[in-house]
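Structure, as structure tokens:
A single protein chain has been removed from this complex, and every other one stays in its place.
Presenting subunit A:
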Amino acid sequence: MLINSVVLVLREVLEASVLISVLLAMTVSLRLSLRWLLLALPLTVVAVVLFAFSLDSMTDALDGAGQEVVSALLQVLVFVALVCVVFVATRVGRSASVMAQPMAIFMALATLCALTRECSEILIYITGFATSEEHRTAVFAGSAIGATIGLSVGVLLYAALNSLPERRVIPVCHALLALIGAGMVMQSSMLLEQVDWLPSARQLWDSNVLVNEQSLTGQLLYAVFGYEATPSLLQVSLYLGSVALVVCAWWAGQVVGSTVDAA
């Protein structure tokens, strides 16, 4: 039970902490304000409380697919916000004062959606076992260990990103956001496949031999980059398409920036 709790909580916390670390590193590198985080955190608390209260009705909605669909929707929203962050970040370098506000809004939106989904998952898991006396200690201890490991990785990633040479920080953050965003889309596609909102297609390959999907590494790779050992053509297309979309957002930001500067 302890190891299950560690894996489940670590998976969720790691996803959030990696995302927030990358956004924080971008904020520091672009010399922006941390207001977005101060805005996102209280809103997350409200959103998680609302989520918890409406959990029963949400689960029963859409023929029992409500919770999965809401989770998938939140993940897609995170991806959209990240694409906007990459687009705007390219412009911030040129006109920081104008772009700081939209940047803060998109960062807050990405953080809010990601944290709401992940905190809700953890809340559902922990409250599910809170009444079971024989499992309570293991679940709480496992959750605490998982959360601490996840936060520690986030803190160290932030330090690593900050220690990069100034000109490398933003490109590395963009690359990480592309992978995290694509991972979110991948996870949402799996959720929608589970509830038959997307067709189950034939698998393209099986990489369980290399990294088992159920192993700790597999679970963590799933959490951060949406690793799937037996992906379908649709999933691979979605993943690559998402990465391509982030690259396009970066390129569009560059082109629009050059046009505006030239004008």
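The rule is short, and it goes like this: a residue touches a chain if its C-beta (ideal position, glycine included) is under 8 Å from a C-beta of that chain, and two chains touch if they have at least 3 such contacts; residues count from 1.
Keep this in mind: contacts and distances are computed from a predicted model.
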Statement: From the options "Mannopine transport system ATP-binding protein", "Acyl carrier protein", "histidine kinase" or "Septum site-determining protein MinD", the chain left out of the display has the UniProt protein name "histidine kinase"
- line: Contacting the left-out chain: of A:39, A:124 or A:141, that is A:141
Message: Touching the hidden chain in the complete assembly: which of A:38, A:155, A:201 or A:255 does that?
response: A:155
Field: Listed residues A:2, A:55 or A:73, member touching the removed chain
entry: A:2
Task: Please give every residue of subunit A in contact with the chain that is not shown.
output: 1-3, 6, 134, 137-138, 141, 144-145, 148-149, 151-153, 155-156, 159
